[in-house]
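Left out: one protein chain. Kept in place: all the others.
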Amino acid sequence: MAVSWLRQLAARSCVPVYPVWGEHDEALLATLVLSTQIELVDSPRHASVLLVVGEIPATLRDGLKHVHDQLPSPFAVVWFRGAPLIALNAPIHVDEADRLVDTLIRTHRELMLGQRDSASRLLPDEPPNPWEGLGDDGHGGEGMMGGTPYGRPMAMNMQDDLRDGLTLDSLTFRLGPFYPALPSGLCAEITLQGDVIQSWETRHGALPQRLAPVFYAARERPVPIAELELARARYHLVQLYRGLHLAGLERIARHALSLARQLSTASRLDGLRRQLVRSGIFHLAAMDGGQLDTEMAARLGGPAARAAGLDADLRMDDASYQRLGFRPQCRTDGTVRARWEQRLAEIDQSLQLARQAEPDGLHTANTEAVETPRGPWSAKPPQDASALLDQLLPGLEWDEAMTLIASLDSREVAETSGRANI
Amino acid sequence: MIESLASLLMVLVVLALGPYVVAVMDRLVATAPRGALASDVWLGPLSRAAWLLTQHANATEAPDWQAWRLAPALYLALAAVGLALVPWSPTLIATDLVTSVVLWGSVEALATVVIFLHGWSANAVLPLIGAYRYVALGLSYILISMFVLIGAALPAESLQLTQVVASQESLWNVVRQPLGLPLFLVVGLGLTFWGPLNLADSTDLAGGTAAEVSGPSRLVWECARAVMLVAFSGIAATAFLGGWLGPWLPGPVWVLLKTLFVLALLLWLGQWLPRVAPERCVTLMWIVLLPLSFVDLVWAGVLALWA
């Protein structure tokens, strides 16, 4: 039974999971990342289990099918709090967060031991464009270059180069809606020359995000400031995790996330900040770009606006916060670095406010206007600002662009807290 | 005859054990300060390898199949050539060419080709970007590597690694040429696109050249990367840390210890440094590190004339 021991061993491996995030709350991310039995991977090719979290809107179902079919067999799909696509038979469905990790592990085990068949493909396995090559080499047509063998014409320098006049061939492709370095749902048509982005057209905005329930509660009744500020710090730490994961600093990223999970008024940011400074990320990563002008910053609101020097924070209008002596912190230059420094400063400030408010059990006073960690929510919640990327990204190198996107929180905030309340 | 067989065996053993050692050490380095040691550290790499062997290799739209399947194997072969160049003792060495330093240089140059090919042949966007990016990095570190290695060869007055070790009898190159080893470590990170210099298989490209690879070919690719890391550490230990030289213990044990030391250093750097932005990386290489490697070479030359 030579195969059998190999499969036994494979069944014990860490479960490589490719997550597709629909509507969800961020606590789930920490559960998955910090589990020693689960490994979240960046490419569907590297996964054994596809995890679909929450409901996927109908507009993105095709994208989901494409991701689904990219997993190499044997693979399985686990649906968490969302209806499975109709095309699938015998779907694995989980509703409780504490059962999720176990289900993922069990599914992987069953796959490896052959107790479960690999999921079937949803789309036909054929090239997107029919083969149109002619001749021996398929070059076809006239001259050296010929026809359109893969349905793609030869690139003909459609755009003048943005930077140095060195016109290279442009490469146009579509990325998203479930690319891990982009917010979930964001889909864009991108043209590259080399690895410089020539144009970026957002085709589908990011999915709305659900904040912690306390932010929704704060719009209905006074809530304890300590709780609200801890939730805010937690939110920023999760954002920090995403940025650090992208920067390849996996261990500090996990540190940020475990700090978020155990966050209390006694928590300190110093250790994490020290690790970050020592790693040199502020100097080595591409953090000088991504400058927002005042108009863009105002449109985004929240930490991004304050990092660009806008002194706007709804907490200033709240009598309880005024009693705590709250003053918003600002940066001036609005770059990627300023946004990360702003986030770190705001985590520190939130912890400080939580510590001050906790002994008296101070509650918020203003329920009309709440400053969410994403931005101000007075009349309506912060709106999707993915379209800003179309202006910001052209001219940047790929790595700079991805670093910028990670630093820029452009997602819409959902109106209601959804299932997290139930 | 027996010695050459033994040295060949040595290469095969390192080839087989290298990936496991690298995986375990990397996990140990990652969890070191908090000591959250699980049995996973020891069994994890094996079960992961078993999983990759169970997984099917996927296809992309019209890839260059030959190059796509060959690239990981070729990278592994280059790593094996590197291992064969490491002298374990004055006589225990698989390939004792008079130009072994230059042969190592060509391993580095050919690695660039193979890594490019791995990304290019998948016929997919993200691997392709990774591949092109790697070429920019590869062309930058090769010059640094060349100057630093010539510096190490100067006191030996030979391009043979055994002679390079012999020349360190009185003083190791790491002391004699203080710039040499730090610069060479940068080359090592580049050669294996590890940690801060992981521009080819990076997270912003969802795995870069390996983004579209699954199953056994991914396993070979990862093993090749690990073996290359070990081979590089062996060469660095030979060229700068005096190879088999050392008191009390037999030569091969010293080589092993020094190799593991360099390996641990590289893994530690990989865990603690963020990925350097490609543009900044190339600027750093050409404007800071390349002139520094000139300085290293001039330093080595002046010392060699003096002696």
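By letter and in written order, the chains are A and B; residue numbering begins at 1 in each of them.
By our rule, contacts are C-beta pairs under 8 Å (C-beta built on N, C-alpha and C of every residue); 3 or more make two chains touch, one makes a residue touch a chain.
Basically, contacts and distances are computed from a predicted model.
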Exercise for the section: Between "Ring-1,2-phenylacetyl-CoA epoxidase subunit PaaD", "TatD DNase family protein", "NADH-quinone oxidoreductase subunit J" or "Phosphate ABC transporter ATP-binding protein", choose the name on the UniProt record of the chain that's been left out. Expected result: "NADH-quinone oxidoreductase subunit J"
Exercise for the section: Would you indicate which residue among B:Leu8, B:Val98, B:Leu171 or B:Ala307 is in contact with the undisplayed chain? Expected result: B:Val98
Practice task
Write down which of B:Ile93, B:Leu117, B:Val255 or B:Ala300 is the residue touching the left-out chain.
Solution key: B:Leu117
Handout entry: Selected residue (touches chain absent from view) among B:Ile93, B:Leu159 or B:Cys281
Key = B:Leu159
Completion exercise
Cross-chain touch to the chain not pictured, restricted to B:Ala57, B:Val135 or B:Ala304, is B:Val135
Completion exercise
Of B:Ala109, B:Leu245, B:Leu265 or B:Leu292, the residue touching the omitted chain is B:Ala109
Fill in the blank from the handout: subunit B positions in touch with the non-displayed chain are 64, 67, 97-99, 102-103, 105-106, 108-110, 112-113, 116-117, 120, 123, 128, 132, 135, 138-139, 142, 158-159, 286
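By definition in this document, only the chains that are shown with their structure count from here on.
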Problem - Distance from the mean Cα position of subunit B to that of subunit A, given in whole angstrom - result: 33
Handout entry: Contact footprint of subunit A on subunit B as seen in their complex
Key = 30, 36, 38, 40, 43-44, 46-48, 50-51, 53-58, 61-62, 125, 128-129, 132-133, 195-196, 198, 202-207, 210-215, 218, 271-280
Handout entry: Complex contacts: residues of subunit A adjacent to subunit B
Key = 6-7, 9-14, 16, 36, 41-43, 45-46, 48, 70, 72-74, 112, 127-128, 150, 171, 173, 175, 179-181, 192, 194-195, 244-251, 278-281, 284-286, 397-400, 402-403
